[in-house]
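Here the complex is missing one protein chain, while the rest keep their positions.
Moving on, here comes chain A:
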Amino acid sequence: MNYFPDEVLEHVFDFVASHRDRNAVSLVCRLWHRVERLSRQRVFVGNCYALSPEILIARFPGLKSLTLKGKPHFADFNLVPHDWGGYVQPWIEALSNSRIGLEELRLKRMVVSDESLELLSRSLANFKSLVLVSCEGFTTVGLAAIAANCRFLRELDLQENEIDDHSGHWLSCFPDSCTSLISLNFACLKGEINLAALERLVARSPNLRSLRLNRAVPLETLQNILMRAPQLVDLGTGSYIHDPDSETYNKLKHTILKCKSIRNLSGFLEVAPRCLPAIYPICLNLTSLNLSYAAGIHGSELVKLIRRCAKLQRLWILDCIGDKGLEVVASTCKELQELRVFPSDVLGVGHAAVTENGLVAISAGCPKLHSLLYFCQQMTNAALIVVAKNCPNFIRFRLCILEPTKPDPVTMQPLDDGFGAIVQSCKHLRRLSLSGLLTDRVFLYIGMYAEQLEMLSVAFAGDSDKGMLYVLNGCKKLRKLEIRDCPYGDKALLTDVGKYETMRSLWMSSCEVTLGGCKTLAKEMPRLNVEIINEHDQMEIGSEEQRVEKMYLYRTLVGPRKDAPEFVWTL
């Protein structure tokens, strides 16, 4: 190991790309640790409270790309109060005070303020790429700062963020000298957009490959944009409504024929189905299609579209496609790897949108399927057993039966056997979400068979502490466990406290853990932050027996966080 000069080691490490591998490399010996950290450019921080910006900056002086995740996953579903935390400001402050020439920042479930964006834009001269997923706290004012000040901006990707729209003029803030854009996604913006500025921006961005528009961009503008950017690879339409007999629509049909590079298609936030034929010519080349916001496309139009997309690898769709529509997917999309079926009727009373039949059809027709998110009306053990047999390659299997604790409607049994078959058959399973009626048995199976499992989401399941213990004991690679409304209490929590240091985090809400149990855990494991979220002043200090409504614990190098709001107690 000592014969090679550092440069050679560094060169070898260049070929080690994944975060995990690089982390492993850094543990071999001091020399490797030093060479690795000095040459590391991309860092992934799964929990922003696991370490501090200072630690990060000290260790990786060559940092160019940083990914940060903030709130726990269940924050996406309103289970985490608004001001819980996850602020990016301290990170940007620290980075701006350092010599780090950060070029890329990717944030997920973090609170991003306009000041943060402004500071970022002014202090990081070489900044090139901003990706915000499921973030909140900023407005179009912050976007204007990014547009105006980041001279070499290549990527501005806003995915499913809550953004306050003050005006559409942020787009005009891109200076005329900005010609470096490769990717621009503002689909989640709710307000109006300066259309002329958008068209000019596209016209002066010859490298633009990915463009996702919001609802405010009409079809005429889409037509103009595609004329100027036929090289697009990824397109998200805005409002796709027009009179199919109009000249604009006719022009669009011809323009699209020139867009031979489009491989990803999304949007259709508003849609006139009679205008869909314009996109038929590009369907055959599509590898990714996201119609999960296209509530206006149904039934036969949807099926007609899908029939043309033989090369699809990724499909995100609403459940109004129905089981019959999924059968069409199964017979058409033989290359399908990832399928997400979202509920179109999120408030209930829907009638059978998709059922187990659709999933069985997909599993039979799409052998390459490895990632699934499936919201359905019902599921049977028999179907899951067939799916497990047809698709042993699942990496992600997330099943959400819309009605909590619903059993197999044919046998009235819990779905333990079905999920058991999935974990037994899919040896590479890394992520699993359960639903339906489930007893402790399913967790026994998971503990026994899900050897590669890293993330497990559980809701309304299990009978006793045993369930959680099977999982904690059996799943050696478990990193994230999130549980809601299950009967797990202090015994489950405290039996193997060391386990939590091998994991990123544990979330338990509406379970049976008590304040006393959490306190005991916090005392035994000082390197964990055990946070109690106390929303309604339920807890009296000292009432050890009291059930804790929400608990979130995570390993950390830096002890209790200083930005916790009043209702969060770190024990």
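As a convention for this text, a contact is a pair of C-beta atoms (placed from the backbone, for glycine too) under 8 Å apart; a residue touches a chain by one contact, two chains touch by 3 or more; residues count from 1.
Criterion: contacts and distances are computed from a predicted model.
Chosen from "alanine transaminase", "Eukaryotic translation elongation factor 1 epsilon-1", "Auxin-responsive protein" or "AP-2 complex subunit alpha", the protein name that UniProt gives for the omitted chain reads "Auxin-responsive protein".
Touching the missing chain, out of A:145, A:256, A:320 or A:432, is residue A:320.
Among A:413, A:452 or A:534, the one in contact with the hidden chain is A:413.
The chain not shown here is touched by just one of A:102, A:216, A:437 or A:478, and that residue is A:437. In the full complex, chain A touches the hidden chain at residues 74, 76-79, 134, 160-162, 188, 269, 292-293, 295, 298-301, 318, 320, 322, 342-352, 375, 377-378, 381, 385, 400, 402-407, 409-414, 417, 420-421, 424, 433, 437, 439-441, 444-445, 447-449, 457, 459-460, 462-464, 466, 470, 473-474, 484-487, 510.
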